[in-house]
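Heads up, one of the protein chains got dropped from this complex, but the rest are sitting where they should.
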Amino acid sequence: MSTAAHASAGAAESTPFPSAKLGIWWFLASEIMVFGGLIVSYLLFRMAGPGWSAELHHNSTLLGTVNTLILLTSSFTMVEVHRAHGRGEEAKFRLHLALTILLGLVFLAIKGAEYTAHIREGLVPAKSMFWAFYFGMTGLHGLHVLGGIVANACLYAVAARPGGVARYGHRAEMNGLYWHFVDVVWIFLFPLLYLG
Amino acid sequence: MFAWLPENVSTFGGDIDSIFRFIYYIVGFWFLATQGFLIYCLIRFRRRPGRRPPYLHGNNLSQAAWILLPLVIVLVLDLWIDFRSADVWAKVKVGGPRPDVVIEVTGKQFNWIMTYPGPDGRFGTADDKKVENELHVPVNKVVQVVLRGEDVIHSFFLPQLRLKQDVVPGRAIRAWFQATKPGKYEIPCAELCGFGHSGMKGWLHVHAEAQYKEWARKMWPGS
Partner (left out) sequence: MSGTTAAAGGHHGEPGGFLRKYVFSADHKMIARQYMFISLFWAAVGGYFAYIIRWQLAHPEADIPLFGRPIGPDEYNAFVTMHGTIMVFFVAMPLLLASFGNFLIPLMIGARDMAFPRLNMLSVWVLGAASALLLLSFFVEGGPAAGGWTGYPPLSARTAYVGADKGMDLWLLALALEFASFLMGGINFLVTPLNMRTRGMGLLRMPLFVWMVMIASLLFLLSVGPLVAGAVMLLLDRNLGTSFFLASGGGDPLLWQHLFWFFGHPEVYVILLPGLGAMMEVMPTFSRKTIFGYRPIIVAVLVAGALSFVVWAHHQYISGLDPRLATPFSVTTILISVPFALIVFALLATLWGGSIRLATPMWFAVGGLAVFIFGGLTGIFNGSAAVDIYIHDTYFVVAHFHSTFFSALFLAGFAAIYYWYPKMFGRMMNEALGQIHFWGTFLFFLAVFVPMHLVGVGGMMRRIANPGQYEFLAPLSGLNRMITMSAVLLLLSQFFFAFNFFWSMFRGRRAPDNPWEGTTLEWTTPSPPPHGNWPGEVPQVHHPPYGYGLPGAGEDWVPQHRPAPSGAGAGR
């Protein structure tokens, strides 16, 4: 009886990939199509409207670069979380997870500061097609960052309990896949929206 | 079926109708073949006690050939439809002949605004005339319409001339036609454009040579 009950977990016939990983991959595939749709639309308009680079100079390359570095670092700390789980290093796991969350928050804070500055200057979404795309794309990306932070925070909450890392630590890999994806999207957005 | 088509009064309408017929015969053949086969099977192979069906899995080439061979015919007919249809499309929609008359048509909720260039044949001059919903053209002449949209998308439809073209804000889309028979034809709007979409229509007046001149004289007296 009990062997049958676990047949669903270790089903006889399956791909070499764990279900959770497959699930995340399919999810990310659909996400790629969302951002892909936005980016292709942006490129089509950009090619049709050469005047855009002027507006793009309102964006601070410095802040954009800083934010890029922040996200890249956070990807690195996320990898460390996963590694720590593999080695059973609980303290390191929590530390790097907290760092990842923190870096995500800093990213959002900088983004928020940029937003406020733009809006003060009257550079609102309705100002022009560039700003419509800028806010649309970074906004959607920002929501994804926020989602990642929430997912990591949830993981932190369960991992903080005694024995939590051992029980739930494997989830770091799924969170990590998502977090790297969000990072990669930013790598595309940064040159498109900041570098003329 | 083709008895329901409105009478065709344009030069290219006949080409479109003939592709329509051409496809009708091809798909009609497949319709009869497949449905005939289906009904035959339902009658011939209905359940009888003791009957043991053959094991035809169709996974190897010798069996699958039964369905792959007809596919070749489907493919050939497909390409034939593509080629003939592409020619007609190109004739109606790509380029088009040099126009004898050019008229601007602007779609807006819920009217067609016709702008005639007047005797000087140029737009943006003092003798331009705007008329709501009445499009006057000479018979047997190539007419070009420049379609613009003011608010939402509309679609300029001349059923008897087999012409349809969406009108998109921000674009000036050119379409042409050459009417072969004088008369008064409706210009419905074929794209949902709001609560007045139903009933958004104008009239196309195709005039014989003499009447057209007379209409022009009334519009631009003294020229």
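Read from first to last, the chains carry the letters A and B; within each, the first residue is number 1.
Throughout what follows, a contact is a pair of C-beta atoms (placed from the backbone, for glycine too) under 8 Å apart; a residue touches a chain by one contact, two chains touch by 3 or more.
What you see is a predicted model; the values in this text were computed from it and never measured.
Peer 1: Which parts of subunit A face the unshown chain closely enough to count as touching?
Peer 2: 1-2, 4-9, 11-15, 17-20, 22-23, 26-27, 29-38, 40-41, 44-45, 49, 124-126, 128-129, 131-132, 135-136, 140, 170
Peer 1: List every residue of subunit B that touches the chain not included in the displayed model.
Peer 2: Residue positions of subunit B that touch the missing chain: 1-2, 4-6, 15-16, 19-20, 23-24, 26-27, 30-31, 34-35, 37-38, 41-42, 45-48, 51-60, 63-64, 66-68, 70-71, 74-75, 78, 81-82, 85-86, 88-90, 92-94, 151-153, 155, 157, 159-160, 162-171, 173, 185-186, 188-199, 201.
What we mean here is this: only the chains that are shown with their structure count from here on.
Peer 1: Using Cα averages as centroids, what's the distance between subunit A and subunit B in whole Å?
Peer 2: That pair's centroid distance is 48 Å.
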